[in-house]
Every structure is written in C-alpha cells, then in structure tokens.
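Apart from one protein chain that is not included, each protein chain of the complex appears where it belongs.
Our next item is chain A:
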C-alpha cells in the first residue's frame, strides 16, 4: 500500500512513526528543508541549536519530536524542500514541485498535515515594513536569533500573544507593550475550562505573571486604532482602552495576530467538504475523530484539520495513521486507540475553553474603516469590498465570498486569501446583514502557492 504524508510537523512525524512501525515506507513530503513544522522549526545549519533556549518549556517535546523525525527520514521516501501544489483525488495523485522540477506522487492513502498560520485583522498601517504576524515574530527569534525590531509591540489575542511577548523579553528584546483585544473578564470566565489544560494553562499564567513582574506595559480589552509610521517603517501604535481613552506607544515593530487558522487548501482541492466551526471562528475540513474524511483515501491531522495545538497534533497524527492502517485491514490494538481517543476528547474540552478565553473579535473586522487596506496582495480597501456587496454596484450585488472575489479581486492575489480572508468574510457578512457561514468560504485554487511557469515536468 502506498501512503503519502504531507507535512513534517508534530502531526506528520507521529503519523509517519505509526506507519513505519506497521512496516510501511510512506512518501513523506515537507515544504521546509528540515521538518519540525512551524512550532518546532529548527534553525538552519550554522546557527546554534540549544533546544532549551529555542523551545523553552517545550524543549523536551521538541527534542523528542526531532529525534523521531531524524530517525524516520531514512526509513521512508523523505522529500524535503518540496511543495505539494495540487491534489487530484480521483487519480489519487499529488502534484509536487522541488527545486523547479515537477513530479507526481500517487497514493492509496494520503494524510494531510498541512498546519496553520496566524489569523489577522487588518488595521491602518499594517502593511508597513516592521509589521509582521505573531508567528513571524516568533520564527525570526527562534530560527534566526533576531527580533523584528528594537522596540516591539505585540497586538492581538490568544495564547501566542503572551508566549511570544515572553520569549522576546526573555531574549533581551525591548517589549514596549502587550495589547490584548480580549477583556480580562472574558478570560477569567473561561478559567474553569482552562484548568483542564493543566500544565499548559499553568505555563500561560506563568508567561503573563512574568511579563507583569518585569513591568512590561500590558493592556486588555483594547481597540486597536492604527500602526503609525512612514514608508521606512513603524513609529507607534495607537489604541483605545475600554474606558474610551486613546493611547500611543512608540515602537519600531509590531507583531500581530488573533489566533490561528488551518492551512487547509489541499484538503479543499481534494474535495473534502468544510464546515464553519462557530467556536473556533474558522472554516474547518470535515473529518471524523480519527481523521477520516468523506473523500476516499484522504485523511487529515494536526492544525490543518482544525486548530488544536502541537500536543493535539501529535495525537491526531498518530490517530490518522492508525485509521489508515485499520482501513487497509491491519489489526489495531483496541486499548491503544481507545486511550488515544480519550486523550483527544479531554484535549478538545480544554481547547473549547481556550477559544472562549480568546475569542476572535469579529467586531473589529466588521468595524474596519472603508479606507483601510484589506487585501495586501491586491491593494484592495475595505470600502471596495463593501461597495461590491451593494445592489447598486455595476456588477450587481455579490451575495457570497467567491462572487465578491470575482468582482473585487479580494483573496485573488499571491496569498490566495490566506491573510485577509477571515476579515474579508466578516466585512461582507456585515454588509449583507448575514452570517459568515451564509456567505460561504473562499474556494482554493491550484497551485496552492505560486509556482514558476517555467517549472519543468519530470520525464
């Protein structure tokens, strides 16, 4: 049986581990050179790799995952630096690109572990040099030993906001402020559920307490106003506090993000249906608890199948591999699968509490000023999308996201709506006076990332 695993983060590693243990030698494809996913991404050769300073409390977990990853590489058809840019579920074929060369990989079963990226709400000035996602700020520090600026403000909400601010301050960066759009009371109310997270919750509290003790400026329940500056970069962030007072913090860099969203483009191209998860405020591909999808031969695991975090990704990766084996007629140890399913169920309850503690502030996207740049790829402003929704538009009204895309180019650019899609959906829904599920979801198109026209086909 030919199994393909796409992605070598926590989910992909644990999936491949189970497949290899069952005697299979899967094709294992990752876009990066060295695997690990974004969370456990390793620095390039030449940089020191002290796990403790790179991954903090997660050092042990990261090291264990890297050791497994490196031990598995020679036991499968490991293909790093390779982009899967299309999938043909009928032909059970992945289209890949590596070093300018195209290739095709056929599979009987494919486990897609494609990960996640930051969810973003545009605000005035967000395209200036010096503004990055929260994940980007973390990657700069983790893999390059660099801060995104001399004086950094972190803006958004979610566990990553506090973690990255802590990591920056600890590495000696000047953290000028941590601005959380979620009010304190929202987080406090979620505490009973968060306690299910045990050590994970304790670590979160530790980061927040550490930042407070260091006297770092922290504000909760903020409304971001703008990132000020010029063409050469950022000079300040302005925001409004819960009492309606306006504030400014001087800085030369901003890391921003409001939770994560699945990188589920390949599942989409594989014709897996999606559902809107109201709690997560994300479109997620449909799968069962073991990672099976309604599409024959397609299995999903990790954050690309719905945001669960790295620890859950390891479990869902293993679970999806077990499902592949079970569907191929392998005998599984029922005790192992039951135990895994139990752990996953308990993690799901913690995750739900986390979503309630750091909800996606859709109202901020909906309130975006007309002249704010919404789609950074196509230079489209929020007002242009709103105009497309109105009946008097020359094209007639756009009743759903894909029509709006055709009319305005929102989500049509180089990132295919990865960055602006969540906010654009809120704006269109608000303008049409309906919900995000009602206006639908931007459909993925191949290639999932831009590829050169000159890419050569393999013989």
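One rule holds for everything that comes next: contacts are C-beta pairs under 8 Å (C-beta built on N, C-alpha and C of every residue); 3 or more make two chains touch, one makes a residue touch a chain; residues count from 1.
Keep this in mind: contacts and distances are computed from a predicted model.
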| item | value |
| --- | --- |
| Protein name, per the UniProt record, of whichever chain is missing from view ("Amidase", "NAD(FAD)-dependent dehydrogenase", "Ectoine/hydroxyectoine ABC transporter permease subunit EhuD" or "Branched-chain amino acid transport protein") | "NAD(FAD)-dependent dehydrogenase" |
| Candidates A:10, A:89 or A:130 - the one touching the absent chain | A:130 |
| Which residue of A:252, A:355 or A:431 touches the chain not shown here | A:252 |
| Touch list for chain A against the chain that is not drawn | 31-32, 38, 43-48, 53, 117-118, 127-133, 135-136, 139-141, 143-150, 171-173, 231-234, 252-253, 263, 373, 376-379, 414-415, 418-419, 449-450, 452, 454 |
